[in-house]
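What follows is a structure written as structure tokens; I'll ask about it next.
Note that this complex is displayed minus one protein chain, with the remaining chains in position.
Take a look at chain A:
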Amino acid sequence: MGWIGEQIDSIKSIQFRQLVTQAISLGMIVTSALIIWKALMCVTGSESPVVVVLSESMEPGFKRGDILFLHMSKDPIRAGEIVVFNVDGREIPIVHRIIKVHERQDTGEINVLTKGDNNPSDDRLLYAQGQLWLQRHHIMGTAVGFLPYVGWVTIIMTEKPIIKYILIGALGLLVITSKD
């Protein structure tokens, strides 16, 4: 009873000014995270500049939980590049390597075929029914950089939401109860 009582007392003892300061500093953290994300979007030109690898299809290059930095440039897309693409009717984007490129003479439109390094066959089975090629609008970006393991945080949080709530709760409690 003693510990809870102390906590309640400490919550009661918060002055108005302190509360405002804490709210502002919390707001600063959230907004600066948002600023960094949006700035990355501007710099890379990709709508999702950072993705987490979720599957084993690109092992041993990319493992589950690795983070990829994407770049979306006007440069032509070429075979061998690792692209992140969305297939119609699938929610989760896929990270795979391009093995074939056909670029139109007149329109400059491209047809590409992808394959995961660790998969035995190409991705036509993953595409929408009857789709043989990916076009430019399917592609969200090209992978340019790589950071291992960091993505595990998000994987754990999405797969075990309880951990996320515990973490948020603990952080919130820490912010409220910290005296200085």
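FYI, a residue touches a chain if its C-beta (ideal position, glycine included) is under 8 Å from a C-beta of that chain, and two chains touch if they have at least 3 such contacts; residues count from 1.
Following the convention adopted for this analysis, contacts and distances are computed from a predicted model.
Asks: Any idea which of "Signal peptidase complex subunit 3", "Trafficking protein particle complex subunit", "Cyclin-H1-1" or "Casein kinase II subunit beta" UniProt assigns to the chain that's been left out?
Replies: "Signal peptidase complex subunit 3"
Asks: Out of A:8, A:147, A:163 or A:176, point to the residue that touches the absent chain in the complete complex.
Replies: Going through A:8, A:147, A:163 or A:176 one by one, A:147 is the residue touching the chain not shown.
Asks: For the chain not shown, which residue from A:35, A:99, A:128 or A:168 touches it across the whole complex?
Replies: A:99
Asks: Which parts of chain A face the unshown chain closely enough to count as touching?
Replies: These residues touch the chain not displayed: 60-61, 76, 78-82, 97, 99-105, 108, 111, 115, 117, 122, 143-148, 174, 180.
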